[in-house]
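Removed from the display is one protein chain of the complex; every other protein chain stays in position.
Naming follows writing order (A, B and C), and every chain is counted from residue 1.
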Amino acid sequence: MAMPEWLRRRRSKHENGEEAGTWTKCPKCQEVIYRKDLVENLSVCPRCHYHFRMHAFDRISLIVDNDFAEVGGDILPGDPLEWIDKKSYPQKLAADREKSQLTEGVICGFGTLAGFPIALGVMDFNFRGGTMGTVVGERITILLESARERRLPCIIFTASGGARMEEGMLALMQMAKITSAVTRFMEDGNLFVTVLTDPTTGGVSASFAFQSDVVVAEAKAMIGFAGRRVIEQTIRQKLPENFQTAEFLLEKGHVDMVVERAEMKPALARILDYSLGGHEVAS
Amino acid sequence: MAMPEWLRRRRSKHENGEEAGTWTKCPKCQEVIYRKDLVENLSVCPRCHYHFRMHAFDRISLIVDNDFAEVGGDILPGDPLEWIDKKSYPQKLAADREKSQLTEGVICGFGTLAGFPIALGVMDFNFRGGTMGTVVGERITILLESARERRLPCIIFTASGGARMEEGMLALMQMAKITSAVTRFMEDGNLFVTVLTDPTTGGVSASFAFQSDVVVAEAKAMIGFAGRRVIEQTIRQKLPENFQTAEFLLEKGHVDMVVERAEMKPALARILDYSLGGHEVAS
Amino acid sequence: MNVIVEREKGLLELEKRIAELRTLNANQPVDLSAEIAALQGKYAQIQREVFGAMSPWQRVNMARHPSRPVAGDYLAALDRFDELHGDRHYRDDPAVIGGFAKLDGRRIMAVGQQRGRDTKENLRRNFGMVTPEGYRKVKRLVLLAVRLGLPVVTFVDTKGADPGIGSEERAQSEAIASCLYAFCSARVPIVATIVGEGGSGGALALAIADRVIMLEHSVYSVASPEGCAAILWGDAGKAEEAASRLKLTSEDLHAFGIIDEIVPEPLGGAHRDAAGLIAATLQRVAVALDGLRALTSSRLLEERYRKYRRIGAWQGRNRETLSAVR
Partner (left out) sequence: MNVIVEREKGLLELEKRIAELRTLNANQPVDLSAEIAALQGKYAQIQREVFGAMSPWQRVNMARHPSRPVAGDYLAALDRFDELHGDRHYRDDPAVIGGFAKLDGRRIMAVGQQRGRDTKENLRRNFGMVTPEGYRKVKRLVLLAVRLGLPVVTFVDTKGADPGIGSEERAQSEAIASCLYAFCSARVPIVATIVGEGGSGGALALAIADRVIMLEHSVYSVASPEGCAAILWGDAGKAEEAASRLKLTSEDLHAFGIIDEIVPEPLGGAHRDAAGLIAATLQRVAVALDGLRALTSSRLLEERYRKYRRIGAWQGRNRETLSAVR
């Protein structure tokens, strides 16, 4: 199993391709950073440590040992509600596909991490704000089902604005579908780890993101149920700067650990190693 | 199985015996109540509904259908630490035995409640402040083990100042012993109900009192981990009147329900009835 | 202002006039039967016009009607209900009511989201918007039901989970997630009824079930129409438009296979015959429970899994083909 060509190609486009010579401004500290330097620093601002949102291609490359076999990639979105507002839903999907080079909001597959075979799901905010529709639900469910069959640990990187409006209740029900798959997967004694990246909210946050054995948060990520704006509108005042950050959640006891991007792979490798256990737990 | 003679006799002494003609003052509202009226009102102040602490004999009579077969009654306290302060521990025990007519801080046995066969444990504050020593631990453990063998629901009325100092760590370990028995009892799918009466604190509160399926609190009972005085000394201020009351705990979500003494038996009967379930839960 | 309440005004006016004429007719020699009949005809006509073919937005307003029966009304109509309180950790959330209950002799665990019937109760019950402690209470009761072999019956009625600061601080996401997990893995039958508004994940947390029964004019939606409009168009005022797109009516959801059956409401809505509607709903619940009773718990879990497993719509290869490919 090696890194597939499409993943290598798309990744290189983001990492070293046409954008390499441009400049990027850090949205947190306003530092202007040379694109190439930013990529070399794993898209983390060298000045304030702001973690830029990461493309799924780049994330997969960062996490796996140069091998990845996708599953569910041929599952593509339909238009069950025949949704149309300013644009039709298929038009929106086409635009996002063009912009992000993704076919949907998550890439799932199998690979190894520091030698440990794993099932891996990576959501990408660049496709419809990482919203969860039926395809995201189906791909993750297939991942969990396959991982269960193979008795492999599963790691999912979340990044989501919540359920996808344009698929209505079919989108909401993916919370139930994925939770069903998580339940079976975990009740068989398999390890489930979620890594919550910026941003993780709504129906993703309120389902599989917080159903795992170990909840890892990437440094500085915004994580919550309701969006910041919704809360501010409800209470009619500004929220403190650190509200809903990974660091805030650590203090509030919601997440097991906060990990910097550069430390993510070794941290996950250690968790995978611990999960090999030692004592047989007969039931 | 009928109400044993000793229980009937001791009970009558409290309920209708030599004290019947005397007057009692309600410690909450200062109302002076004719003893006989108080007994008829289940030792609840007719004016302010203060629930007087109840003798185990009276409690058993109130709860069971006129039948009770004690277990563990022949287990009697020793003096493992050879404790002595103003009096020796055996002297203290003898005094309490005389005063309370009890051999130890709990009476355990089997009976029926509204026709439902149950295992019943009733703690009594009149014996060493309901403190838990090795005998309380042993009797309750025997009760739970026997109930498990017979697959009967178990109801325990708690009233305790905590672990008994004069038995040192042997007293504390009863939390572990009873919890072990509770674990086995419950994991076999048996119903465990605790009724927290005034006062339930310390090692009893922090073990089996809060390990049950349904935690019932008797109205107005004081329930907590640390004693009121300890907290007041720690924070150097008075606590609000309702702090640690059953009603306060209901609001704080700690107990399932608050029940008046007069409603206790029917409430327990309903819980027992629900526990007959309906759907087979194969594992 | 609720558009249904608005529209009811004219009808109430007519009702009053008909009643007046009837009194007059009874006490006076003049025969007003013809006038009464005419008014009644007009009344029926308007009623049909107003309620005969309601738009999705009107459905939303019907689901939110201040007189619509609330979860507590269903609980009160059971043979017996013994409320259990609290999450055992922090608080008893008044936006959720739950406990042991009996439905025509069947022992069950009943849980519902409770909107208030008036402003005072709404403040106390947070308009039925559940906080983390409420979801933890639900989870606790579901686990207790499993221990005792009691089927779970839920009554769903919420705009959505509470979005306040405190709820975020006390891990609203985790609370809902744990609740979903508990429903997915519960080895007892679960019947959910959507009796009012079913708003997003906050409603789903009580609605993963072997049988989902929905009242005709209830709505059940990925987000409240206001929320959807705010998210997509930055304008909560476009709620009516959102409602029209979201496919949130009982008929739409039945067509998608998301709900299993619809309880018809009287013309004018559930509150026009609350007692009858509640009885009819509970009757449906009873039938559903009896149908599930025969299943072993493994079979129950297997069918529940399949039921949710198949919800989805996408292009490309279907699940079976994919299975073969892997």
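The criterion applied here is as follows: a contact is a pair of C-beta atoms (placed from the backbone, for glycine too) under 8 Å apart; a residue touches a chain by one contact, two chains touch by 3 or more.
In this text, all values refer to a predicted model and were calculated from it rather than measured experimentally.
Colleague: Could you tell me which displayed chains border the chain that was left out of the figure?
Modeller: A, B, C
Colleague: Who touches the missing chain here, B:Ser43, B:Gln101, B:Ser207 or B:Ser275?
Modeller: B:Ser207
Colleague: Using the definition of touch stated at the top, determine which of B:Ala2, B:Cys29, B:Leu76 or B:Leu276 touches the missing chain.
Modeller: If we include the chain that is not displayed, B:Leu76 is the one touching it.
Colleague: For the chain that's not shown, point to the residue among B:Ser43, B:Gln101, B:Thr197 or B:Gln244 touching it.
Modeller: B:Gln244
Colleague: Kindly note down the residues of subunit C that lie in touch with the hidden chain.
Modeller: Residues 88-90, 132, 136, 170-171, 174-175 of subunit C touch the chain absent from view.
Colleague: Just checking the interface: what residues of subunit A touch the absent partner chain?
Modeller: The missing chain touches subunit A at positions 186, 189, 191, 210, 213-215, 250-257, 267, 270-271, 273-283.
Colleague: Can you list where subunit B touches the absent chain?
Modeller: 71-72, 74-78, 80-81, 83-85, 134-135, 137-138, 141-142, 146, 161-165, 167-177, 179-184, 187, 202-203, 205-211, 223-226, 230-231, 234-235, 239, 243-244, 252-254
Keep in mind that, in the parts below, only the chains that are shown with their structure count from here on.
Colleague: Treat touching chains as neighbours and tell me the shortest step distance from subunit A to subunit B.
Modeller: So the least number of steps between the two chains is 2.
Colleague: Tell me which chain's centre, taken as the mean of its C-alpha atoms, is farthest from subunit A.
Modeller: B
Colleague: Give me the two chains with the most inter-chain contact pairs.
Modeller: A-C
Colleague: Once you find the CA centre of subunit A and the CA centre of subunit B, what distance in Å lies between them?
Modeller: That gives a centre separation of 52 Å.
Colleague: Cα centroid separation between subunit A and subunit C, in whole Å?
Modeller: A distance of 33 Å separates the two centres.
Colleague: Quick one: which residues in subunit A touch 2 or more of the other chains?
Modeller: If we look for residues of subunit A contacting two or more partner chains, we find none.
Colleague: Any chance you could list the residues of subunit C touching two or more other chains?
Modeller: As it turns out, subunit C has no residue touching two or more other chains.
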